[in-house]
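Note that this complex is displayed minus one protein chain, with the remaining chains in position.
By letter and in written order, the chains are A and B; residue numbering begins at 1 in each of them.
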Amino acid sequence: MRYVISLSLLLVVLWLAISGVYKPVLFVLGGASVILVVWLSVRMDVVGVEHNPVLFSWRLVAYWWWLFGQLVKSNLHVTRLVFQTSKVQPRLLTVPVPHEAAVAKVTYGNSVTLTPGTVTLKLTDDMLEVHALDEASARDLEGGDMARKISWLERREDNA
Amino acid sequence: MALFVDLLSWALLLSGGAFGIIGAIGMLRFPDFYTRLHASGITDTLCAVLIIFGLMLQSGPSLLTVKLLLILLFLLFTTPTATHALARAAVLDNVDPVLADNGKPGAEGRSSTGEPSSKS
Partner (left out) sequence: MSAVLIATTMAVFVTMALALIRALRGPTLYDRIVSVNVFGTKTVLAVALITFVTGHADLIDVALVYALINFIAIVTVLKLVKSRDLACEGNEDQG
């Protein structure tokens, strides 16, 4: 029930932000669409399944900020490679996934894909198969900085 | 102050456009499908982030800024998913990546997946 209420509130805020036209008729339509979406989600049994306290932690903002720095760094690296294609040395590697929660695993996989230079090929319970553009990108990932950051993000759950 | 914000947003917009073109050039120059995914990653991440931040500085605090932020969030959440889905589909379809140590597609096969290939 808690998740149903939080989902409805989130949808109401989203609707208010997107609509921008505040007339009674539209409020009724917006309310109806929120109820429809919540009903569909309950029917699909997805309410609360992927919900995680991680999502509402200040640590998420800190992580995004760190990820943004990584993004800029790896973008500049790949940009250099675009003009020196001879230096492209693709390789496959697997890195361990130390996280418990499904959300943390998916965050790891998506973050790896999001930073240019590494693309997740396969995500299993404890392993991540990655295609890396060159040695430097591969070594960055093998260093495990990102995995540690996500562990730090995940730790919030224990005392939530 | 307004001039400063304008200058910053111009710099963001123009560098965003430049990164877009660089990423597209990379898509034309890189040797195989998997490396091209990395090039498309440039245009999807830094290019989009810079352009949308630049536009947000132009619009100031308004509903438009909120919508731009939503677009950025949607893009940043969906593009890695789409990229991963593409890479996964290609792997399952036996599109072999070109690897560094022999430079030929398929010569390594998928058996080398487990260990990082030793470089000569």
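Throughout what follows, a residue touches a chain if its C-beta (ideal position, glycine included) is under 8 Å from a C-beta of that chain, and two chains touch if they have at least 3 such contacts.
Every value quoted in this text rests on a predicted model; they were computed, and no experiment measured them.
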Interface partners of the hidden chain - shown chains only, full complex considered: B
Contacts of subunit B with the absent chain, listed as residue ranges: 6, 10, 13-14, 16-18, 20-21, 23-25, 27-28, 33, 36-37, 40, 43-44, 47-48, 51-52, 54-55, 58-59, 64, 67-68, 70-71, 74-75, 78-79, 81-90, 92-93, 95
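The criterion applied here is as follows: only the chains that are shown with their structure count from here on.
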Distance between chain centroids, defined by C-alpha means - subunit A, subunit B (Å): 15
Of subunit A, residues touching subunit B in the complex: 14, 17-18, 20, 68, 71-72, 75, 78-79, 81-82, 85, 88-94, 109-111, 113-123, 129, 131, 133-135, 138
Residue ranges of subunit B touching subunit A (in the complex, touch as defined): 19, 22-23, 25-26, 29-32, 34-35, 37-39, 41-42, 45-46, 49, 63, 66-67, 70, 76-77, 79-81, 83-84, 87-88, 91, 97-100, 112-114, 116-117, 119
